[in-house]
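Here the structure is laid out as structure tokens; the discussion comes afterwards.
Subset of chains shown; positions unchanged.
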Amino acid sequence: MAGVCERESNEMSEIDRDQYLIEREPYYRPVQNEVAMYRAAYEARMPVMLKGPTGCGKTRFVEYMAWTLGKPLITVACNEDMTASDLVGRFLLDINGTKWQDGPLTVAARIGAICYLDEVVEARQDTTVVIHPLTDHRRNLPLEKKGELVQAHPDFQIVISYNPGYQSLMKDLKQSTKQRFGALDFDYPTAEIEAEIVAHEGGVDKATAEKLVQIAHRSRNLKGHGLDEGMSTRLLVYAAQLISKGVDPQSAARMALVCPLTDDPDMRDTLDAAVNTYF
Amino acid sequence: MAGVCERESNEMSEIDRDQYLIEREPYYRPVQNEVAMYRAAYEARMPVMLKGPTGCGKTRFVEYMAWTLGKPLITVACNEDMTASDLVGRFLLDINGTKWQDGPLTVAARIGAICYLDEVVEARQDTTVVIHPLTDHRRNLPLEKKGELVQAHPDFQIVISYNPGYQSLMKDLKQSTKQRFGALDFDYPTAEIEAEIVAHEGGVDKATAEKLVQIAHRSRNLKGHGLDEGMSTRLLVYAAQLISKGVDPQSAARMALVCPLTDDPDMRDTLDAAVNTYF
């Protein structure tokens, strides 16, 4: 009709559940009974905590389990500046006023995804407290700012990761949070399995991969004796990739294994010596 | 009429009181005279403080009482980043300007709900001070930003929970807050009642449940001697659920009871030994 100001409401688009499905089988080499244990926990929709050092495969494991179970996966890298709103959602300004936008945790609860909170101990307390009602018999998420109580989809499960080595007095999960999770321990794989991974991911032969793993073992023995962490599997794959691009092994090991780890001259000499033993 | 820009006011929808009613009777096993005491306190609309360790059933008890009394229940998980506005409400931007949105405490005061502030000691002082006029003879809530004085519904009652073990110098309720509440002590149930709960909730037989409770008792004796908290009833239920999914008891206990509790190798050995004694 003439003269009437029309406005179409711009509705929130449907959440695209499929974008969170893992398309291809992630490369994952099981180490113990972790696949079976996780499966049982998922059947009970028990919240799960993955414990272990940096770069040992926790993220990959969750991706593998999401693929195996055929469930969507929503990953959130936690950090100390993340607020509860970053997880739960917030109001955004719109032509029709404010519009609610679900955060990743709310999306996961609605569509029945596995919600993976990576390094949750980095987050502030409001993050960890916000997940409490999703981790007990209630399985709901109160959107207090919106006045809505989201009942979690039956497929929804919450998974968090946790590096015990970082755990300081200042930053630790509260017992009332910890005791809401079953926990699985992770560690670097055995030498044989790790060499297999490095060869597969880094594009080098088994012999080279085994040498790299040997170097890593030496560095891991130095943890707490001058090094904060040993070389992760990821760094070994980096070194292998450089070698597969034609870089000589010593330069590759220096760039991918030694330099990132430490700036201490003595420690570097020790690590260089380890490299020279094998290459 | 032609040429006139029309706008319909989008009014605040009526608060849906029914969504806060507990639909089914929550599973709760009374331990002492807490049901009668709470009922008397509710009759006087006395604010109540529930004291006790993590996972011992405080939240479940409030749900049970709300169901018994037939009153709506609004639960807020308190945290140190929660502001007074998160409880009381705030102005949101709207096409017609700003619109007030009640927070959960205000909603509870209006509809006559039991408002349960979980772990209130985690909140900042403005949260705890904001409840003061609702906890004395005034029974009102000044919405200072809106310039409204909400008189609480006759059914309204405030309940807070409090874990004395956490109580530190930095974080404690002020005396002027504490002395506004009658208090009920909670603790883990007796072995018999706890086994009943674990069997019922975890889907295992009585014998298995009793073993799990025995393990928990051992861990609770270690509180303050290497453990911050003993195993909660919730963790026992987790272990039982894993067992009922076919996981062997030792693996189930490791995932649900030992790993979540501690990363200390000695403590883990002690707890593993306790598990092996029974399974």
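Note that the chains are named A and B in the order they appear, and that numbering of residues resets to 1 at the start of each chain.
In this text, a residue touches a chain if its C-beta (ideal position, glycine included) is under 8 Å from a C-beta of that chain, and two chains touch if they have at least 3 such contacts.
Predicted model only: the values in this text are computed from it and were never measured.
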All chains are the same sequence, and 2 are placed; what is the full number of copies? 6
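We take it that only the chains that are shown with their structure count from here on.
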Give, as an integer number of Å, the spacing between the C-alpha centres of chain B and chain A. 29
Taking the touch rule as given, give the residues of chain B at its contact with chain A in the complex, in rising order. 2-6, 10, 15, 19, 54-55, 59-60, 75-82, 86, 90, 92-96, 99, 101-104, 107, 118-119, 122, 163, 166, 228-229, 231-232, 234-235, 238, 241-242, 245-247, 251, 255-256, 259-261, 263
As the complex stands, chain A meets chain B at residues 1-5, 33, 36-37, 40-41, 43-44, 46, 49, 51, 83-84, 91, 93, 95-98, 124-126, 129-130, 132-133, 136-137, 142, 144-145, 147, 149, 164, 167, 174-176, 178-185
